[in-house]
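Some chains have been omitted; the remaining ones sit where they do in the full complex.
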Amino acid sequence: MPYVNIKITREGQVTPEQKARLIKGVTDLLADVLHKNPATTVVVIDEVPLENWGLGGDPILVAREKRKK
Amino acid sequence: MPYVNIKITREGQVTPEQKARLIKGVTDLLADVLHKNPATTVVVIDEVPLENWGLGGDPILVAREKRKK
Amino acid sequence: MPYVNIKITREGQVTPEQKARLIKGVTDLLADVLHKNPATTVVVIDEVPLENWGLGGDPILVAREKRKK
Amino acid sequence: MPYVNIKITREGQVTPEQKARLIKGVTDLLADVLHKNPATTVVVIDEVPLENWGLGGDPILVAREKRKK
């Protein structure tokens, strides 16, 4: 019955298989740790354009460059 | 003044008219049940790609197939 | 299969019966308009403290006072 | 850098240790499947009062009773 929302940046190639692993992994985790019923666990993945994601006051691409230095 | 977020899968043909009915229906519901002011009720509809929606540990299309059996 | 999140301010007396009406009303609406399966429709209601809700740049209680004038 | 929001009902005894396992499990999953940097992965757990959670058009406690039958 839990609801899980995963937000990641839209970049590289996130395949349907990888998304399926995220869905299964999170659902199993909630069943293992809290005995939540997998049948009604809902997972929604949001892919966010890079320029719409900020970290440390900068767009994420700028933030990554700064962290490399 | 309420804020409502409706998440559905992006599939079939959800028309602007259907979206308008959702917006009106939810706004009316909150006015009827809780006397919330319709003028400041905000509704946001998110359409999520099918492969990004999980149910029962599977992507939704796989989950639907299993439920048919 | 839809997921709906309703955010309202925590005030007055929202009874379990009213919450049940919101849950039923939204679930029926999605079945009527988009033929969504009610069995897997999830509704989550969040009640937000008044001082944590802003409208028009003011906390909601201040905003309401201004609108009365 | 991902952000994950886990919504569960507030019931039983979810201990800090269980919450820590959810946080670690989700963070590891995103590192394993998508090579996301664990250092900036944020996880937020929301515990929702039972009467505020709906499934199948009913409050969750009613929904569970019906499913038992």
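To keep things simple, chains are lettered A, B, C and D as they appear, and every chain counts its residues starting from 1.
Following the convention adopted for this analysis, a contact is a pair of C-beta atoms (placed from the backbone, for glycine too) under 8 Å apart; a residue touches a chain by one contact, two chains touch by 3 or more.
Computed from a predicted model, the values in this text were never measured in an experiment.
The complex is built from one repeated protein sequence; 4 chains are visible, and the structure file as a whole lists 6 copies.
Here, only the chains that are shown with their structure count from here on.
The greater number of contacting C-beta pairs, out of the two interfaces A-D and A-C, is seen for A-D. Here the CA centre of chain A is 13 Å from the CA centre of chain D. One simple way to say how far apart two chains are is to compare their mean CA positions; for chain A and chain C this gives 26 Å.
Each of residues 7, 53, 55 in chain B touches at least two other chains. In the complex of the two chains, the chain C residues touching chain A come out as 1, 3, 40, 42, 44. Taken in their complex, chain B has these residues touching chain A: 7, 48, 51-59, 62. The part of chain C that touches chain B in the complex is made up of residues 1-9, 14, 18, 21-22, 25-26, 29-30, 32-34, 36, 40, 53, 55, 60.
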